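Provided herewith is a single structure, encoded as structure tokens, for subsequent inquiry.
The complex is shown incomplete by one protein chain, all other protein chains being positioned as in the whole.
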Amino acid sequence: MAHVNGIKYEDVGNIFSLNFIKVMLRGTGQVMFQNSTWAGFFILCGIFWGAYEEGQGLVAWGAVVGLLVSTLTGHLLALPNKDGDQGLWGFNGILVGCAFMTFLGNTIFSWLALIFCSAMTVWVRAGFNNVMAPWKVNSFTMPFVFTTWLFLLSARVMKGMPPEFMSTPELPGNFSSDLSLAFGDLVIYWLKGVAQVFLINSWVTGALFLIGLTLSNKWAGIWAAIASAVALFIIIVFRGPGSDIANGLYGFSPVLTGIALGMTFYKVNRLSALWCLVGIIATVFVQAGLNVFLTPLGLPALTAPFCITTWLFLLPLFKFNVKSEREVDHSNWDRKKQEKEKEAQEAAEAVK
Amino acid sequence: MAHVNGIKYEDVGNIFSLNFIKVMLRGTGQVMFQNSTWAGFFILCGIFWGAYEEGQGLVAWGAVVGLLVSTLTGHLLALPNKDGDQGLWGFNGILVGCAFMTFLGNTIFSWLALIFCSAMTVWVRAGFNNVMAPWKVNSFTMPFVFTTWLFLLSARVMKGMPPEFMSTPELPGNFSSDLSLAFGDLVIYWLKGVAQVFLINSWVTGALFLIGLTLSNKWAGIWAAIASAVALFIIIVFRGPGSDIANGLYGFSPVLTGIALGMTFYKVNRLSALWCLVGIIATVFVQAGLNVFLTPLGLPALTAPFCITTWLFLLPLFKFNVKSEREVDHSNWDRKKQEKEKEAQEAAEAVK
Partner (left out) sequence: MAHVNGIKYEDVGNIFSLNFIKVMLRGTGQVMFQNSTWAGFFILCGIFWGAYEEGQGLVAWGAVVGLLVSTLTGHLLALPNKDGDQGLWGFNGILVGCAFMTFLGNTIFSWLALIFCSAMTVWVRAGFNNVMAPWKVNSFTMPFVFTTWLFLLSARVMKGMPPEFMSTPELPGNFSSDLSLAFGDLVIYWLKGVAQVFLINSWVTGALFLIGLTLSNKWAGIWAAIASAVALFIIIVFRGPGSDIANGLYGFSPVLTGIALGMTFYKVNRLSALWCLVGIIATVFVQAGLNVFLTPLGLPALTAPFCITTWLFLLPLFKFNVKSEREVDHSNWDRKKQEKEKEAQEAAEAVK
């Protein structure tokens, strides 16, 4: 048995072990970049609370199935256990589960497709990360977005898994920007913006997510809160669609961008905070743009706006040095990637 | 004159030599990954039979012109003769020819565009392959898909080459999943699924293709047959569009994925067979998803679902070792690529 930092990696595949539960919870946390069982626990509680509050309990069970299937798939494919142990196999799968049960009818075929798609995210992630490795970026939740888009589109020509809860395809046109701006309502929109990361429309869920994030790392909680608030301000000022704003649909992508740029890929400092704020604002426009782009297909943007914007802000490879000359810190998030980079650097130095 | 393995490479450009005809036939075979004149011969027979059976003989002549133009273009551009000799210049061009005469009206401008687009696939392929080389994948038939999409879209604003036989652009909506499931009909759908690789709607053509594939390599025939059958099963079970299924439009991409994953890029063994089956199933959903995505444009998906799915299954760079420790075998399909990889590996080793 291999031991690294006291973690038994072989346990990942033993679904009756306590460690497996921890891995599942870390997978839940990793959607928001938290390698933390406590974050995962609170997020999962939030998902169950919100799903049942909405009368859509299946969304929560879809999440569990997606998480379980993708984690096991990583094990079956014998991918590096270090990734699995950090929950990096499961975070796309749990989102697949939420999305399928949010948008598709509850049929046996929807569940079969959910299982297939969750599993697929694991090797799609491996492939995407191979493609992106030279530029030191990661595929984030794009494996979830890409595969789920294909399956949700498929549902429109498959009566076996009907797209019951998806929008009707239509040409971009009129919309109403009417929205209550009472303080209490704004707080609800703000919290729902956080909750919608997992496609949950509940302010309680948003609050639980913020608690989980803060327990994992205070800056994660702070940036999630800031991001949802800033995004809400921008989209209200630019007078976006009222009902979407009220349901938090302009908040979830900026929340992820905020956590990514604010504390995951850059050290927390004044310059990176400014960069992160700019990124949060940009995400609002990317979200609006993608929403319109997908209107003729009646397809949700999912977390694509976060992925695209965060890539746009990481790809220039800017380093925001502060007095102490700290460099870009890709943190502990993805050890495997760091090792690869290190090898590449050593190879490059060997050349010189 | 350069001789490699007894083949006179300079002959590629001599259109009156026997070798040139062989090169053209190999180009036909390469659409299905077969560097084989016999496979090409049977496939070409299938194209002519099916085209005339449908009363669209021009499709077959379009194929010949596309094949000829693209093969000559490779020669004119002085690309490496080894590629040309294996038919790797012509396989995109022949598909361009089939597609243009399937979807566009028979005008002088359609033919001019066909010639231009066939030629263009040759350098687009060179460019795409350069882009993809670092990840050890190939552009497959994407040069055909990409350029043909652009020209077919163009046709909608050019009265000179009217898009007479393309679908009307419409928002995704209702469809009928009615379909006869009589055994004889299922066999016809299954064979048409193979024939549609070249946009031919004829079960006889499908049978000729299977014969040609099997003559080249029994596993090519076996995987093509399995892939069309599995795809048919999946799309019927998920209750897809009846008329599309009956015309074999859910079969052709899985057939190509099956040949690619089942015997071209992996050694034939139990693990790779399982991987290939998963790939075939995934292709069905990618096909359905792309079909819906392109509905507002009235554009056919062509072989894009095969390309996308096969990339998704090759990019993780999994090696399915069996007892004898065999590794991923990129076979004899693209010698040039292998040589490049070898050089890259040697360079990498030199660094260490």
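Couple of notes before you dig in:
For reference, chains read A and B in written order, and residue numbers begin at 1 within each chain.
The criterion applied here is as follows: contacts are C-beta pairs under 8 Å (C-beta built on N, C-alpha and C of every residue); 3 or more make two chains touch, one makes a residue touch a chain.
Please read these numbers as outputs of a predicted model, since none were measured by experiment.
Considering the full assembly, B:V124 is the residue among B:L25, B:V124, B:V286 or B:L315 that touches the omitted chain.
Residue-wise, the contact with the chain that is not shown comes from B:F151, picked out of B:F20, B:F151 or B:F252.
In the full complex, subunit B touches the omitted chain through residues 77, 109, 113, 116-117, 120, 123-124, 126-128, 130-131, 134, 149-154, 156-161, 169-171, 296-298, 347, 350-351. One chain of the complex is left out; on subunit A, the residues touching it are 134-135, 171-173, 175, 177, 235, 237-241, 244, 281-282, 285-286, 288-293, 296, 311-318, 348, 351-352.
FYI, only the chains that are shown with their structure count from here on.
In terms of their C-alpha centroids, the spacing between subunit A and subunit B amounts to 36 Å.
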